[in-house]
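Report on one structure; see the data block that follows.
The other protein chains are all here in position, but one chain of the complex has been omitted.
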């Protein structure tokens, strides 16, 4: 099930990382190449995708230009979540040529990365769009970029799993080993957490699943199970809790996984191994 | 020409991003799953690579554990720049089970990413190791991660091109168009910059190259030229300045490019499209 | 239902606010009164509560001393969650007299506030300890202190409701008015959010409650209802979702509210109107 | 003596804490409930006090809305320092409904706290308004909020005592014990500090007071003295230095304390135990 | 009157600026020259002053080495406030040669500046050491360095005037012009500020001085008056308030100024025009 277009992130969720990225690229004295241009020279630039893909983070990436120089005019021509063809002009940017050259790489580095995530997410979500399973991400994100990467997953039609360790209880095998049997561990967790927190338990076998079904856990993660086994597991759960399939799922296998009837499919590669979407700038003076 | 093993980065170059990543993963109340474990429970964990690859950022990634809990003991068993087989134990980490579980993902997210960069860099550098050309990165990095990504390139046997816009002058076509002919543009740049700054000019044709050869530029970038044309260009330069080949170079083409005799080969994908190296933890209680 | 003693917060969740508070109190040149003392003068100080209460934040408040001067020795004598009598020595602190005087107010300001929260929470939770209802806080916290205030609620035997706006969906009357009828609004929300996010709907009347019961919302908030009406509502829900009572609940009314059978009782005053616990220092030279 | 209405704080004294508070409430993906509303939906909101009280921090609290979304229009209808009746509309706020809902809690949490301080301050200051004594606060403030809390004291008609440890010398009993007799301690202090720094000495008895009167201290703090003893002390001082009464002073006792003739009365509870003023929002679409 | 040796600043007052300075000097990949040395090479370095001077900030400047590398051993051989001859070894530093080379410039840049301030202050204070006047600094400091520069003034035997605009009231001619006559302006100020805040008024003429003497101002600044006029002014004040001489005072004039009997002499050049003390490192391997 593909998510609706995501609501935009508030600027305070992304302006900090843009400031950091601009500072990284300015170094100590700024763009010494662009500084050779005449100060008054104006230009207009087209942000163009060289490949087909799904857009994410366009407005926030363009903010690099106006953070650098508030006099620059930016105009987004497509929206996050849009799927576009190669050659599409995504936005225009106008202003001092020096400012456009200075902020160009900061904008494109972020935009190419987020569109890469959205495009990969959209490709997988599209394969199961007619089935109820939700495609979700994981906590396998890059340092400092989690909020933006997870936004890009939403823009690509995916949903988000836990943002952080305090978001939900996830009991893996080592937790269970240390806490005693599964029902005891879940009861222990339920007493500790507040009413808005869900509890998930990871299982590798159907025997473990039966243990989880004795509890009031909210979600069971079915780890590294083949489609037939997933189907059996879903049947055994019978709607009493959400089911999540996880472990090495790719474009080649996701449809079979979804057809097992699971509610959620998690894919770490959405955020840990991202091929950027190739986006460039064409200058019009 | 493969770079020697890089000197370690000082902690002040990476502790900030680790703190940010830990804060991202702790959220507002930390690891609510690990908190269910007994406070005194100790464990030892093995950091194990599931794939063969080249290591980068091991000490700095392990720092996630000791930033989270100074009582954790970490021990690196291999060094950055080492090429290791699948199954290699890279490090051991010992301490409170709660602390190991809490900092695990922060450590692995960074380590997998940096080893992914080093592995990809090493693979390409290896193909041209007997030739004089240096493999270098670009400014196509991810926001906030440039220092660490460029370190990983060095660990993989690559070298670094410009870190930021203030590092060197790079005159691209649009600069030249705005500044007049190439010799005038280079003279203009030389007068403006200090004595430690190099000047590079990008050319697409041999005619442009001839213009650059009239100047005292330090480096000429030969953009998107096929190997034969690169060879001709290198011959024409005759050692008067450094030559750099750039533009869509892959494992399939890098050897032919290097055989043209260029001094430098730049590859943006080293940092903009990174497949993580799959590294996990095995627990020993 | 009183929560178990909370797991300690990791230092990275509170050291920042302590640094801020120390900086506030040091100003530009530090403790100019303590600076008059001989540099080598050592002292030991007892942290003593002047009132009975429930302890929260003891270790983290004592951290003010060691952040100021790593040579100070601190020793906590009770644990967070403990209920203690007036006159109890909570901790001892030893080191340079100058350091103890300098960090004293920073420590006590935080400790008195957090113990005030825990004491108030404990008093209310105690009144309903034999009933299943959980006492929870709200987002009515003080700027910059939410993580610590919510920790203190846990220490006092309460649980936490949402930490932030991204934690759960909460549909209030104005959301419903804008989104159409309640079932449509909940369906809309369910499609948008990930599988770990709960959905709560606020109702003022039993008619609205019936609408919510047509949905798969996770929690219904029963706002400003008297105990009899709460009881009717709980009966009508019949365990299909969690029920939360909210609105002006005090020590005088909480027992009756809990006896209605609701699962959750939220009290904003736990964090928005805090009477500090009076804690002082006795010096032993 | 009630202070005049305070000059406004410059934004750089409060925008940081507002950014922190907004970030606390946005979490990683912002207001996921408000995001369900149509993007273009506009609304107007009335900030209304549910209780009578004294206003503090209205402009600065409203800044939460425009920091979140610069397109929001805010209009304050009363001024800091005003005393208003229950039901008074303090301000109107207009803009995108999503933005209003997102920043609402951040605004109200700060405003309710600061108005709580001003209201409590005003109530005490009013009781002694015809007498020359100034009501002042202490350093018993909440972490990170001292500047704003002390501003609210001024808005309520109080004055500020020391902001930080470097603001003035305060010699308490333990300082005197370590530094020798009082005259020696004061002389020591006078030599050390600059000409703009005042020196205050705390005394518990009239005998200690006589010692202080041998010095050129600027202020003497009369700690925990009953009104009759304060009167005797004030007479003995005879205007040679300022006198400050301190220690457990409440609405029940402040008038008698002020009638003793002291110049300054300090009350820690103004900032350490604050009951918020109940302020809410009424929506007009 | 020379100040006693100053109490040390707490680390939290200077570690931030050291971190900033280290980051400035490390750039993105640290000391690429020192990185060429063998990792295990140890060295000892002597911090030696090439000129005679007064020491300030030695411990805090040496902290640059241990912030960079906690394994470095530092040992201060003199104390802040000491006056030393050219060639004096101020400290020794031992550890990895790479670390010593990397942090050297950060240490010396700060130390040379602060010792420059202390030396200049000491030279002026020495000229009036037998007279009661205190030499003080101003708010004419360098951005971000005020706390450290004012500490160095204290180390050199000077005292500090206002740290910031909120420290004391200073009524200059333009304030008086806008507020009405001087007595009204001072009364206005007295009502507004708390009891720990002093009020100073600037005068250019003896007529203005007479106006100030009608008030209860704490300090009068006698601006740009020649010594004879200062003497007359001091006589007219007769000890009723402190007197401060200000305006272009140098080593050539300070003695005559002090002999006029003023209490305070302020010199902006102490911090706005600093000649560094030449301090270097001698390596011992």
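Think of it as A, B, C, D and E in the order they're written, each chain with its own count starting at 1.
Note that a residue touches a chain if its C-beta (ideal position, glycine included) is under 8 Å from a C-beta of that chain, and two chains touch if they have at least 3 such contacts.
On a predicted model such as this, the values are computed, not experimentally measured, just so you know.
Considering D:63, D:146 or D:272, the position touching the chain not shown turns out to be D:146 (whole complex). When the omitted chain is restored, the residue from B:28, B:63, B:98 or B:161 that touches it is B:161.
When the whole complex is considered, the residue among A:102, A:219 or A:262 that touches the unshown chain is A:102.
The omitted chain makes contact with just one of the residues A:14, A:68 or A:163: A:68. Among A:30, A:183, A:227 or A:247, only A:30 touches the chain left out of the display. In the full complex, chain D touches the omitted chain through residues 6-7, 9-10, 12-13, 146-147, 150-151, 160, 163-164.
In the full complex, the hidden chain is touched by chain B at residues 1, 3-4, 134, 136, 159-163, 166-168, 191-196, 198, 200, 219, 242, 244, 263-264. In the full complex, chain E makes contact with the omitted chain through residues 17-18, 20-21, 24-38, 41, 97, 101-102, 105-106, 108-110, 112-113, 116, 139-147, 163-172, 174-175, 177-179, 185, 188-189, 192-193, 197, 272-276, 283, 285.
Note that only the chains that are shown with their structure count from here on.
Common neighbours of chain A and chain E under the contact definition above: B, C, D. Chains that count as touching both chain B and chain D, per the definition above, are A, C, E. Matching the C-alpha atoms of chain B with those of chain C calls for a turn of 120 degrees, to the nearest 5. The chain with its Cα centroid farthest from the Cα centroid of chain D is B.
Taking the mean of the C-alpha atoms as each chain's centre, chain B and chain E sit 45 Å apart. Shown for chain A are the residues that touch two or more other chains, namely 24, 27-28, 146-147, 160, 163-164, 166-168, 192-193.
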